[in-house]
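What follows is a set of notes on a single structure, which appears directly below.
A single protein chain has been omitted from the complex, and every remaining protein chain is retained in its original position.
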Amino acid sequence: MSTLLESFNYVRPTNLDQLNLLVMDYITKGYDFTFSAGGTDIIPRLKKQIFNPENLISLSGISDLKGIEKKGEIIIIGALTTLDDLANHDLIKKYFPTLAHAAHKVASPQIRNRATLGGNIMVDNRCSYINQSSLNRDCHAPCFKADGDICHIVKRAKRGDEVLCQARFVSDTAPVLLLLEANITIMGQGGLRKIKLNDLYLNDGIDNRSLRKDELITKIEVKIPENESLHYEKLAIRNALDFPSLGVAVCLSEQNLSVALTGLNPRPGLFKAKIKNYNNFDEMVSDICDQALAFAVTYNQDFFPRAYRKSMIPVFIKRGISNILKEKK
Amino acid sequence: MVDLTKGYPDKGYKIIGKPVPLIDSRAKVMGQALYTDDIRLHNPLTIKILRSPYPSANILSLDTKDALALKGVKGILTGADFKNTFGVLTISKDEPAIARDVVRYEGEPIAAVAAETETIAEAALKLIKVNYEITEAVLDSKTALKPTDRPLHPELNKENNLHKKVLQEFGDMEQGFSEADVVIEKRFRFASINHGFTEPHATQVEIDNKGNITVYSATQVPHYLHMAMAEVLEIPEHNIRIVKPHLGGGFGGKSDPFPHEMIAAKFALDLGRNVKIKFTREEVFFSHHGRHQTDLTMKLGFSKEKGITALGLDTLIDGGAYGSFGIVTTYYNGVLLQGPYKIPNFRFHVNRMYTNKPMCGAMRGHGGVNPRFASEVLLDMACAEIGLDPAETRLKMIHKENTLTTNEFRITSVGLQNGLKEAMRRTKWHEKYGKLPFGKGIGVACGFFISGSALPIHWNKLPSSTVRMTIDHDGGVTVYSGATDIGQGSDTMLAQMAAEVLGQSLGNIKVISADTRITPVDLGSYSSRVTFMAGNASRNAAIRMRKILVEAACALLDIDPPKYEKPEKSKDFFRQGGLKPDFEQGFLGPNPDYSDGFIFEDGLIRSENHNQSVTFLEAVEKALEFEGILQTSGTYRAPKLGGKFKGAGAGLSPSYSFTAFIVEVTVDSETGFIKVDKATCAHDCGFPLNPLAVNGQIEGCIHMGLGQALMEEMVYDNGATQNPSFLDYKIPSAFEQPVVDIVPTFSDDSEGPFGAKEAGEGILAPIIPAIANAVYDAVGIRLTQLPMRPDRVIFALEKAKKDKGATS
Partner (left out) sequence: MNLTTVSVNGLDYTKAVSPSMTLLEFLREELGLTGTKNGCDSGECGCCSVMVDGKPMLSCLMLVLEAEGHKITTIEGIAQGNDLHPVQEAMVEYGAIQCGYCTPAMVINGVHLLENNKNPSNEEIKECISATVCRCTGYNSIERAIHSAAAKMKGGCHG
């Protein structure tokens, strides 16, 4: 029931060198810390006392992490670029209109003015237990994500299970970036490393990102697609504010059909089909729908019941395809 | 801006009937209006409440020692500090300010801390040790019906958790059903919903050095709070002053006295310090008081010739842990079906149950909304089965003026017929109904509501509303009223009354309202009573003032003052229970004509016969010579109404409003999403005093009805509120709101102030079944459960497909 944030120490480095020194210092001293970009995901969780870091390192002062530029056929997006800037940037609108659209579908205008692309990729997984207030959570034993020993969503879950926590992934931008085969640059104490966005994610609701404590995303790189068309559709009862109950991104080219899913499992889903492997188009669509359905693990932890969310997967995939085909005409 | 007066009769008024922005708009649009939490008292303590994490438990022990020892903590209250329970209704005062020994819902106050800062108060909460014995919770109203030796309220001496049972029967049900061409029975289910007002509950208490307290609180009912607080704190009412600052929405959710108000006042008195408390959004959901979760089965008999021949319903409503307005809700679940159509044979049986959930109470459309959905859907089904046009059928059945309903409600003005006809014309009803492509639909539904409850909650012989009016020596008019402006614009309405009668600009009228030290008693803002009751009182105070000024003008002009005549009332009027002659009030009968041969305008008072005038100010000065001060009071007293049977008082109102909606929808048969494209509304609120405000109420009711229809729902899991936030409790956004077309609809209510009736609540109910009926027209399914979520649409569509497959 708290409206007040628990106390923490706040630091705002103004460049990457300062940041690196600070993180090194904290790691050496064994301090507990967390990074904050726009803060729109972290602050509500702090208020609900879902976690209480001792130190909050604000990234908002580091201008090197902002901005969008084109280098050859690559568009480089600073991780701290706000979703609003992303959605309205000429380069993005020109080369990745679907990414602009997905960014525009996140939360609300006021939140998009503050929330960043890096933050949306990293948005914490949610479930109907953990994202309650501390009072509500106090009614029950703490769950795995709260360092406890049970799951309130999957009652039979136990330590040692392959997927311990089913808190679901809710980023709107990630599925589109996955289809665009985005790469991310990660900065940490060991220097920089570049990975595919798809390799960032683990199937673990507690923390689905393969990042070390000292690591953060600095930029997202996307290659301008040649003959691909994308579509993103979000299932939410309202046209504003809500997290996706299901999000389906579809990418269609002359050779391939690929689909990425959000709002379901702890990690996003990604499926590809090569047209040449099928007798006809419908067979391919049907196969990719089956793959998506086989992947999707839904629980009643959302406004919509699980069966409905699952049943919407093929509907949204087919709609995505038909929208792309319609636009092509 | 379009001319909002278009379509309404021009009655020659200067202020009444004109679109007037609410008089506090400017302060609000600049951020200057002070809401309760915006007030800055001197050095207040902050109060925080410790709430139960369990819906049902015994408090075995409560240790506040460590919390009290924390530096900065000034006091802690527990259940033992409050002897008296309270409740808005005298007949169910069952709620403690703080749980004593027993916890009845998750979120119930267990203890409260007052500390120098919010941080300290929060820290102290964590130091209070409570030893709970968790007990088996009663989680739904069906279980609550079962006999138990451990009911939530043993003081009622009942063998189960029944709070209130109402059974009324009129006419001969069997006969009624036998006369019907079609009889349909169906079960309907409704989720509990929350008011969703934007300003969370807040209270601040200021104490003087004589032990008097001023309670600033976000309340719709200062008078009831005043009485309840005096009883709970065991101090005289005159030691308590309740002030309602600007209020950020109520919709019934602030119409009870609340535990936090008692807690704050007690702390102020005990500690001799100013105090403040403000709820988090989550606490608002824990306190709830929203619309009851409802399970009802309704049976309709319908004849092609006679219309409705019989209507019966059995209803179970989940009241949660305490009474609140629940007894009224129980009656309203039945009696509010007595309009807009004549129902010759009528039976309803409603049980309100106690469960271990946050209590339910009054919410916009109180008790009438859910049964209205059922009856309008059944009527639509009957029309479909017989092959009648549902709009034409309704048009024929709407009550005629000056009739009695089967349960002896006096129906006076009815202006809906023309409104519905015009709505049908505007929407091209006959070209669309049943003729739109699959996925597109149009539907109709009607509704009916009271213009204020004729009987008070606390039985007394005082007028229903009283207004005091003064004029300063420089001609400024002040209206003092206990009526509670909760954003609906009642202050503006009161000012309009005075301005019209006294020929003043709205800017020359000041309104002081909802301050129990200064303003006369008014029962508050609930049951859509303010315009009709406080409005009449303000009008009458102004008429008395006018009489004084006219006499002063006559003295100045040296002419004879006019002779005032009592309004004539027909014998029929009295036979139907009209106003008793009120000798004290003299010519101030219901809605009196105040034509006195004088014209008040442009700062002048002019005699029409003598064509002479004095200035308003000269008359004021002359009158002050007589009177010393210029002060009048005006009252409104509801007429004696109703039958002689038990429970006849429920739903009695001096007048009733009537509403019709035609709604157009698009249903996505693949995803089940319902998009309400357009809502066309005809609402008979008598003569609209301020079309801008009336239209605002209509659009607001559409929004709220849309929410209940499509997405709003309180979700509980083992008694724990699952969605206590605006992220998880889905209030429609601007995107979901349909295009609204408002059809000018009116009647001339002979007792309403300048002919007006209610416009704040009745509009909400029929929009919901109109949507459901449009969905049927679009895709052929009957939805019987709210909210009509997309997954339920899909389920119904699949079932319909299967059923069709089975029969073909």
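For this structure, a couple of remarks:
Letters are used for the chains, namely A and B, taken in the order the chains are written, and counting of residues starts over at 1 for each.
In the analysis below, contacts are C-beta pairs under 8 Å (C-beta built on N, C-alpha and C of every residue); 3 or more make two chains touch, one makes a residue touch a chain.
Keep in mind it's a predicted model, so treat the numbers as computed, not measured.
Among B:48, B:74, B:164 or B:195, the one in contact with the hidden chain is B:195. Between the chain not shown and the residues A:15, A:189, A:239 or A:300, the one that touches is A:239. Residues of chain A that touch the chain left out of the display are 3-10, 12, 39-40, 43-44, 46-48, 56, 58, 60, 84, 107-111, 113-114, 239-241. Mapped onto chain B, the footprint of the missing chain covers residues 1-2, 19, 21-22, 24-26, 28-35, 37-38, 40, 195-200, 246-251, 278, 280-281, 486-489, 692-693, 695-696, 699-704, 725-727, 731, 733-735, 737, 740.
The rule is simple: only the chains that are shown with their structure count from here on.
Centre to centre, using the average C-alpha position, chain A and chain B are separated by 43 Å.
Listed in rising order, the residues of chain B touching chain A in the complex are 48-49, 51, 53-54, 106-107, 118-119, 122, 280, 282-283, 670-672, 710-711, 720-722, 724, 726-728, 730, 732-736, 789-791, 794.
For chain A in complex with chain B, the residues that touch the partner chain are 1-4, 128, 132-133, 135-136, 138-139, 235, 237-243, 303-305, 307-308, 311-312, 315, 319.
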